[in-house]
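Shown next, in structure tokens, is the structure this report addresses.
Note that one protein chain is taken out, while the other chains of the complex remain in position.
Chain nomenclature is as follows: A, B, C, D and E, assigned in order of appearance, with residue numbering initiated at 1 for each chain independently.
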Amino acid sequence: MLTHLDEHGRARMVDVGEKVETHRVAVARGEIWMAAETMNAIRDRNVPKGDVLATARIAGIMAAKRASDLIPLCHPLSITHVQVDFMFRDPDEAHPQPWLEITARVEAVSRTGVEMEAMTAVAVAALTIYDMAKALDRRMRLMNVRLIEKHGGKSGDLLLEP
Amino acid sequence: MLTHLDEHGRARMVDVGEKVETHRVAVARGEIWMAAETMNAIRDRNVPKGDVLATARIAGIMAAKRASDLIPLCHPLSITHVQVDFMFRDPDEAHPQPWLEITARVEAVSRTGVEMEAMTAVAVAALTIYDMAKALDRRMRLMNVRLIEKHGGKSGDLLLEP
Amino acid sequence: MLTHLDEHGRARMVDVGEKVETHRVAVARGEIWMAAETMNAIRDRNVPKGDVLATARIAGIMAAKRASDLIPLCHPLSITHVQVDFMFRDPDEAHPQPWLEITARVEAVSRTGVEMEAMTAVAVAALTIYDMAKALDRRMRLMNVRLIEKHGGKSGDLLLEP
Amino acid sequence: MLTHLDEHGRARMVDVGEKVETHRVAVARGEIWMAAETMNAIRDRNVPKGDVLATARIAGIMAAKRASDLIPLCHPLSITHVQVDFMFRDPDEAHPQPWLEITARVEAVSRTGVEMEAMTAVAVAALTIYDMAKALDRRMRLMNVRLIEKHGGKSGDLLLEP
Amino acid sequence: MLTHLDEHGRARMVDVGEKVETHRVAVARGEIWMAAETMNAIRDRNVPKGDVLATARIAGIMAAKRASDLIPLCHPLSITHVQVDFMFRDPDEAHPQPWLEITARVEAVSRTGVEMEAMTAVAVAALTIYDMAKALDRRMRLMNVRLIEKHGGKSGDLLLEP
Partner (left out) sequence: MLTHLDEHGRARMVDVGEKVETHRVAVARGEIWMAAETMNAIRDRNVPKGDVLATARIAGIMAAKRASDLIPLCHPLSITHVQVDFMFRDPDEAHPQPWLEITARVEAVSRTGVEMEAMTAVAVAALTIYDMAKALDRRMRLMNVRLIEKHGGKSGDLLLEP
């Protein structure tokens, strides 16, 4: 016998040992679409579970620090900065409902980029908003979680949206 | 002095001690929109980091178990079942791009529902897919993460989508 | 050879399998002594790192859920309620400085008491306050972290302070 | 299109929601084979990093509580008892070297067995012993980690070794 | 609409990307006040749950490594040294009861100080002592957890107590 396993598709953490540590930045953004009454309740701090955005902000920041613990092949690194911001938005052509915009900016001095940290911060902040307000509105949905920009590393600057 | 803080908006974990333990089910679903080449690479297991869906499935299952550790006011509970499924989808009227559908079903015997566990499984599976394939396609986006159905508890059955 | 180790002093998690699940409550309390300017900055939300009490409340709630992960022989259990409250206090006979009082109430339906969950919530909320305000005042100190009351279980009610 | 993924081999957490909670016990055991001088240093508490067995016992107990967080498809449950014991052993027919025996007993009232909790406690206690003593002996090896007995649940009692 | 949220009081992790990595040291200290019989039981290793100080030392060291996971805005960093020490103390003018002194020293090569790691080590070691001995004495209290000294970084040396 002595059969080597077929290694096609075998998961492994990419080797970044040869990369140099540089200043890295990533910005990710997402949206939560919700009913107008839900948005009003969040804005007016009338949600029974408490201040939705303050809680979601903390959850997003803490999740950024745990990205490599949640995502199997994500490299661990020491974040130097995280910021999570929210903006209330009216319906428009692309958005049939009121929506809350979540933006996370993460920075580090590291061998790999911090996109996953920023994406994780947005996703977990959004999940927290869902959790806080779900008694009011179970039809909220998380939309358009995506990378907006990244800086640093060999691939240089990438600006996907203005 | 001796000023009580204004308790308006104060976050707290809702008291569920009076609720009875019942069989709970929640199903959540989400999508990742991606380029056709990205989807082909995932389906053909040609992504350099390894088998994308097998890795994302494990990440989603593990994240379901950690929902209460990530989401500040989410109650801890002991999950009895988690399943995460994927389906490749062609563009259609509502989807200008090929998309991958992620569905998570979570069950427990508990005092609270398991919506957050199912939503977290979908979100973390999606983040993992983004991480695995981001070298191919940084413009993937996570869409339509929402609750599909829930069963059990005082509020009974809720079927949001067929 | 075949020497049994001296088992004197050997740590072990106490067996609670024979105990019945009952409704458990514990209340713990602690204080942070600080300079008057520090307290003013916290109350007026003028601390550069952000809203101190909202952040500390979330940290305390999340830490209660993790008590058994931090404290080696503490039994895991599923908390049904956590509440963390703060009160600003003036100096008095027992307190030469202004002080912030932290109270945590934890409940569960469990085989063991929830004292450690309540004590951990107070301690981590206090550490968070120290972290948020330490640039203003490195001499803050955490005082009088203690159990106030507990209910449920074989030992019944215990009221250590009015 | 609309291709169902081949679901052959798809990982999922087995549904245990129909099982009843019963008293569960599992005992696992393992060995570390080491040089005679290493064993002497451990027994005499002459290892520079500190008391090897006290540290390994705590690590094993804490790891038992985290088994479902480490092992992807392992069900979370609330342990009611953990005990980790060590015994120094002389070489014999089956053991060409001195060896340290590690035994972990775990109990819970749960829907699934606690074998993985007991196996994890043994493995992490052994890893801790390796870590504490590796400066003395890098050739230590972990041997014979296996299940000894289990009780409770539908499959009843299982006694694999006397 | 398009209302920017009021950003007053918004929590964020301070940007330390511009700081240089230097050798950092922090020493924190705290006390547990207890009945004389409790102290005797701890010292004589007569506490039923096991060796109190060995367990608390491990808990404190492990907690130092997790400070940034517990405290929302605390930066992650890689600790290079942790030490936790205990000293039994008699009552004196400032201490009406026997007390146990806990001192934690933490070091790192990092962009931020390690005060929170040292403070967390003291607090969690103290919580562990409470947990181990609470069956003997529920009136123990944690006192005077404070920073003693810090070294390294732009602010230089700070010696708060001799």
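By our rule, a contact is a pair of C-beta atoms (placed from the backbone, for glycine too) under 8 Å apart; a residue touches a chain by one contact, two chains touch by 3 or more.
Predicted model only: the values in this text are computed from it and were never measured.
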Report task. Please provide the labels of all shown chains that the missing chain touches. Result -> A, B, D, E
Report summary line: Only one of D:V16, D:M39, D:V82 or D:M119 touches the unshown chain, namely D:M119
Requested in this report: Determine and list the chain E residues touching the chain excluded from the picture.
Outcome: 23, 43, 53-54, 57-58, 61-62, 65-66, 78-90, 107-109
Report task. Just the residue numbers, please: which parts of chain B touch the chain that's not shown? Result -> 51, 54-55, 58-59, 62
Query raised in the report: Footprint of the hidden chain on chain A, which residues?
Result: 1-5, 7, 10-17, 68-69, 72-73, 75-78, 110-111
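FYI, only the chains that are shown with their structure count from here on.
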Query - Chains touching both chain C and chain E - result: A, D
Query raised in the report: If you tally contacting C-beta pairs, which pair wins, B-D or A-C?
Result: B-D
Report task. Calculate how many whole Å lie between the centre of chain D and the centre of chain E, each centre taken as the average of the chain's C-alpha atoms. Result -> 30
Report summary line: Contacts with two or more other chains occur in chain D at residues 54, 58, 62, 78
